[in-house]
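The complex appears here minus one protein chain, its other protein chains still in place.
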Amino acid sequence: MKFQIPIGPQHPALKEPIGLRVMVEGEIIRDADLRLGYNHRGIEKLAEQKTWIQNIYLTERICGICSHSHTTCYVQGVEKLMELQVPRRGLYIRTLVSELERVHSHLLWLGVAGHEAGFDSFFMYTWRDREIVMDILETITGNRVHYGINTIGGVRRDLDELQVKKILDSLDILRKRSEYYKNLGTTEPSFVARLAGVGYLSKEDAIALCAVGPTLRASGVPRDVRKDDPYAVYDEIPFEVCTADTCDVLGRTVVRIKELFQSYNMIEFMLKNLPEGPIAVRAPRRAKPNEVVSRYEAPRGENIHYIKSNGTDKPERLKVRAPTLGNYAATIKMLKNGFIADVPLIFAAIDPCICCAERAVALVDARTGEEKVVPMLALKQLSQKIYGLNARKREVEWPL
Amino acid sequence: MRIGVFIPELVRHLFKKPATVDYPFIKQELPPGFRGSPYLKPETCIVCRACERDCPAEAIEIISINEAEKRFKMIIHNDRCIHCAQCVDSCPTDAMNMDTKFEISDYDRHNLKMEWEYVRAVIKPKSAEPKS
Partner (left out) sequence: MATLKTFIYLIVYPGLLFLFIYSTFVEWYDRKLYARFQNRMGPTHTGKAGILQPIADFFKLMAKEDITPERADKGLFSALPAFGLAIVSTAMLLLPVWNYSLEKPSFTSFNGDLIVMLYLLSLPTFIFFLAGWSSTNLFSTVGAARVLTMLFGYEVPLFLSVLSPAILAGSWRMAEIAAFYRARPLLILVNLLAFFIALICIQAKLERTPFDIPHAETEIVGGTFTEYSGKKLALFRLMMDVEMVVAAGLLATVFLGGFPANPWIGLVSFILKTLFVIFFLSLIRATTSRIRVDQVVSFSWKYLAPLAVLQLLIVILVKGFIS
């Protein structure tokens, strides 16, 4: 018996709305279809009406977990446009926050993976230890989630000796705990049984479908913007690109845990070699007409911002390509021929940030494939018309 | 693979204090420098409007009440404020400041509004260095 299971837009496995329709035969998935656009916020359009400074805080709000990634990516681009030379101490602090953010994001992901696999104790413990990083971030930036540490031309807050010491102390605990989770995550039989061999994505497919971040690296492709196209101070910091060649969810877990250790080493290196000097330079209010592409390795993968300036104090265009978007095509591939029980795990394994990836909404008639442009008001009226009439109609099929 | 790798850790924590805090009953200490809500020290504001211009949420409103007396009114719409502290960074005279309050929710958004009515101060702004 073949039937369609709607996962989303509202579903306990999804923390944000996305429409995933899976066609199943018994417990096996035969086909999957992804619909985006439930969470479009018009950020790119809004960015065109705000000044360069205001846009820092806007880009920060593209994503809650990788808020620093988006601002850094944006700010780097703007600094290139304004031809600013950021002081080295500023760059170090910026990179330090990046790595702390990566630690918190990966610990969060570990917990989520545990939760999706029904391993709630693992979830509780990883999130408990994630609080250590959150506390560090709170002390050095002034907030737990939206750090707001970046500004055009540097960073906004300096580190003092006390904070450096506190971070170094916490690193020891974090290292110990991560070692424990590495052990636990790869030896607990019921957990490994859920992860190993699930969501297979071969190396060729991963490259062909443009997967990014840990998803790509778990398929054995050592691609990392920090190494391939170093920004900030990554060319001075020793680190390795972590890969795994199992190509499954277990591999993605292992890559993330390995990256945790790399991040700890990097944080320690940066704290020990923190250069002296100013943390920011003064930025002009306007940028010369130009365009720039800025790349950044977010915890989830490669983040790209395209910025175009026209000589005023506002960008003419800001285009954001969040890492999750690059992984969607690969997700569909991974879902096929899997079990229903594995959908949450496979989907969670790309660490999806759905509202990050919602950059455009196209109105496509699902039956005819025709595209339309309509004003918001007409859209509202249309929805009222349709749902007013069809509200109680049964057996409504997803029009494929 | 080992069966029951997690058990020692679980049983050990059975006799430990929970890591969570009974939050609304027990408050935790905030780190210094926590970004709460912005407030104004009216005696130092020179009405340069830098804060108003840079605020990403358009939460600051400066109204001129009496041109001749140089009386102004500043309204901070705390319901719109995103607590980014850009206004504090932009202010050339340290008139804008951040407190560390975060339990500011209210049933009515207008209760969050803060107002100051003041005469423009006459101070020389600091040299235009970015704050550190």
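Order of writing sets the labels: A and B. Residues in every chain begin at 1.
As a working rule, a residue touches a chain if its C-beta (ideal position, glycine included) is under 8 Å from a C-beta of that chain, and two chains touch if they have at least 3 such contacts.
A quick note: this is a predicted structure, and the numbers were derived from the prediction, not measured.
Colleague: So which of A:Asp120, A:Asp228 or A:Asp245 would be touching the chain we can't see?
Modeller: A:Asp120
Colleague: Considering the whole complex, which of A:Arg177, A:Arg194, A:Arg321 or A:Arg359 touches the chain not shown?
Modeller: A:Arg194
Colleague: Considering the entire assembly, which residues of chain B contact the chain that has been omitted?
Modeller: Counting over the whole complex, chain B touches the hidden chain at residues 4, 6-7, 10-11, 13-14, 16, 18-20, 22.
Colleague: Quickly run down the residues of chain A that touch the omitted chain.
Modeller: The list for chain A reads 3, 5-6, 11-13, 26-27, 114-122, 124-125, 128, 188, 190-191, 193-194, 339-344, 394.
Convention: only the chains that are shown with their structure count from here on.
Colleague: Give, as an integer number of Å, the spacing between the C-alpha centres of chain B and chain A.
Modeller: So the centroids are 27 Å from each other.
Colleague: Report the residues of chain A in contact with chain B in the complex, numbered from low to high.
Modeller: Against chain B, chain A makes touches at 50-51, 53-58, 60-61, 121-122, 125, 128, 131, 135, 138-139, 142-143, 146, 148, 151, 153-154, 156-158, 180, 183-184, 187-189, 192, 278-282.
Colleague: Quick one: which bits of chain B touch chain A in the complex? Just the residue numbers, please.
Modeller: Of all residues in chain B, those touching chain A are 1-3, 5-6, 9-10, 19, 31, 33-35, 53-57, 82-86, 89-90, 128-132.
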